[in-house]
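One protein chain is absent from this view; the other protein chains keep their places.
Order of writing sets the labels: A and B. Residues in every chain begin at 1.
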Amino acid sequence: MPHAPFIIASFVVTGVGISWLVISSYLAMRRAEASADELRQQP
Amino acid sequence: MRRRVMHRFANPARFLRIAKPLTPWLLWLGIALTLGACLWGVFFTPTERLMGDTVKIIFVHVPAAWLGMGGWTGIAIASIVQLVWRHPLAGVSARAIAVPGATFAAICLITGSIWGRPTWGTWWVWDGRLTSMLVLFFLYLGYIALSNASSEKGDTSRVAAVFGIIGAVNIPIINRSVIWWESQHQKASITLGGSSIDQAYLVPLFVSVAGFSLLFGALVLMRMRTALAEMRIEARMRRMADY
């Protein structure tokens, strides 16, 4: 059985999973902190 | 005295002073180490005696498995701290771990399945190790549902904490499964006594584990910061509504 597809598939799955985690966590954090700071500016 | 030490970090403002500069460091170092270890593992390690090139899957499968299990251990410890000391950040950190932990458990299951097809001859078997790892994934889903359903404070958040502690029973089961049951999955290669993995694979594997761990830390910090910011917004809204 050729090995390359299995190796590529594993690394792609891992890459997609971790990228999704990092990007979604980062965007959620930036959005939440921005609106928290914005609220603080208001009197 | 211990109470004082515990509560020094209980203050969210103090925690944020440390967490904010720490996040980019953990994140970039984690990304660099993970990418480096994967490139090293894929292109610069020898083929294995029996498995051939599929051995390279170890560099993502094993770190994902360890962090999937480590994540739940973290949830259990944070839940104990939350219940016993009422540490205000403990619950926040337990919740922050859940989604990354579940994702790493899923990555472990999927890459393991992909690895099993050419080497074992099957995508899946219901043996002790695979089944208990799948149970861990379901536990994460249950915990996420529970903690989403409960508010940040009060009784309902304690239900999630209790679930986190009880679910930790599964962690030693995963660890011992290959010894307790006659299983398809091989026994542990890396134990406290040493390793039966050749140096050529072991060194990049540890670099990969380090990279995944730093990334995990960065993810948890980011998610904690999100939760804290949302709590600040909520508190502010409530005060504005009171006027």
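By definition in this document, a contact is a pair of C-beta atoms (placed from the backbone, for glycine too) under 8 Å apart; a residue touches a chain by one contact, two chains touch by 3 or more.
As a convention for this text, contacts and distances are computed from a predicted model.
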{"item": "From \"NADH-quinone oxidoreductase subunit M\", \"Phosphoribosylformylglycinamidine synthase subunit PurS\", \"Transglutaminase family protein\" or \"Cytochrome c-type biogenesis protein CcmE\", the hidden chain's UniProt protein name", "value": "\"Cytochrome c-type biogenesis protein CcmE\""}
{"item": "Touch with the omitted chain, as defined above, among B:Met51, B:Ile165, B:Val203 or B:Met231", "value": "B:Met51"}
{"item": "Touching the absent chain when the full complex is considered, from B:Leu16, B:Val42 or B:Val125", "value": "B:Val125"}
{"item": "Residue, one of B:Leu22, B:Leu39 or B:Leu141, that touches the chain absent here", "value": "B:Leu141"}
{"item": "Contacting the left-out chain in the complete assembly, out of B:Leu16, B:Leu29, B:Val159 or B:Ala210", "value": "B:Val159"}
{"item": "Residues of chain B (touch criterion as defined above) contacting the omitted chain", "value": "45-52, 54-55, 58, 118-122, 125-128, 131-132, 134-135, 138-139, 141-143, 145-146, 148-150, 156, 159, 163, 181-182, 184, 186-189, 196-198, 200-201"}
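By definition in this document, only the chains that are shown with their structure count from here on.
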{"item": "Distance from chain B to chain A - Cα centre to Cα centre, in angstrom", "value": "15"}
{"item": "Chain A contact footprint on chain B (complex, rising order)", "value": "27, 31, 34, 38, 42, 52-54, 56-57, 60-61, 64, 99-100, 103-104, 106-107, 110-111, 114-115, 117-118, 215, 218-219, 222-223, 225-226, 229-230, 232-233, 236-237"}
{"item": "Contacting residues of chain A [partner chain B, same complex]", "value": "1, 3-4, 6-7, 9-11, 13-14, 17-18, 20-22, 25-26, 28-29, 32-33, 35-36, 39-40"}
